[in-house]
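Every protein chain of the complex appears in place save one, which is left out.
Right, chain A next:
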Amino acid sequence: MIVVLNKESIPIDKEQDVVLFRNRVKEYTIKIGMGVVNQTKLITAASELVRNILKYAGKGTVLIEIISSGRQNGIRLVFSDKGPGISDVPLAMKDGFSTGKSLGLGLPGARRLVNEFDIKSTVGKGTTVTILKWKNG
């Protein structure tokens, strides 16, 4: 069972929020004593997902949670937006797929960098991506 120890919601609506948000996530990773490599992986994944919110939905929010499984602690981040949604999620998860003339690395790359990754999207309603990184994951 996963217990939420602490949570905070951060609004995202402009480019400057990317660095501010990354710094906030970093503070949480330090609070639970996550090592530098895992910190860097989580923050990089988070950076990709927050960029997707800005690029495709314009704005959204991220919920930052410190969680515990009893055995270890971790950070869970929930990225939500009410943007256009994704019509073919499995396709969007493929390396190199992009509707934004970009590298198409954000979603598949973020999935590789964390321990758990979940994406739910409804066309016309929005997208929610949840990632989880354990302290020693």
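The criterion applied here is as follows: a residue touches a chain if its C-beta (ideal position, glycine included) is under 8 Å from a C-beta of that chain, and two chains touch if they have at least 3 such contacts; residues count from 1.
Criterion: contacts and distances are computed from a predicted model.
Think of the chain that is not pictured: of "2Fe-2S iron-sulfur cluster binding domain-containing protein", "cytochrome-c oxidase", "PadR family transcriptional regulator" or "STAS domain-containing protein", UniProt labels it "STAS domain-containing protein". Considering the full assembly, A:Arg51 is the residue among A:Arg51, A:Lys82, A:Lys120 or A:Lys135 that touches the omitted chain. Not every partner is drawn; the one left out touches chain A at residues 15-16, 18-19, 22-23, 26, 36-37, 39-41, 43-44, 47-48, 51, 95, 102-103, 105-106, 108-110, 112-113.
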